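In what follows, a structure is listed as structure tokens, so that the remarks can point back to it.
Only one protein chain is missing from this complex, and each of the others stays in its spot.
Up next, subunit A:
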Amino acid sequence: MQVKVLIFGQLTDITGVSELQLNDVSDRDELITALNRQYPGLADSKYAIAVNKQVINENIGLTDNSTVALLPPFSGG
């Protein structure tokens, strides 16, 4: 199973890329754990998570080819 992760804003300073693929993550919490393992800086960052373009704030299951977006808040004006 493959999940596509899109990374926005200053979070790309941590990941170095704006898009990556993760294998074998079955739900949001597993995805966060996998991301934090790969990029420890993400654990201290605040961001919203959208699964298939829906912002969610609780754990939900992911399916093959799900797209997950990590969106940090922007303050600039």
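Note that in this section a residue touches a chain if its C-beta (ideal position, glycine included) is under 8 Å from a C-beta of that chain, and two chains touch if they have at least 3 such contacts; residues count from 1.
Everything below uses one rule, namely that contacts and distances are computed from a predicted model.
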Per UniProt record, missing subunit out of "Glycolate oxidase FAD binding subunit", "Molybdopterin-synthase adenylyltransferase", "Sugar ABC transporter permease" or "Glycosyl transferase family 2" is "Molybdopterin-synthase adenylyltransferase"
Which of A:6, A:20 or A:42 touches the missing chain? It is A:6
Touching the unshown chain, subunit A contributes residues 6, 8-10, 44-46, 48, 50, 53-58, 69, 71-77
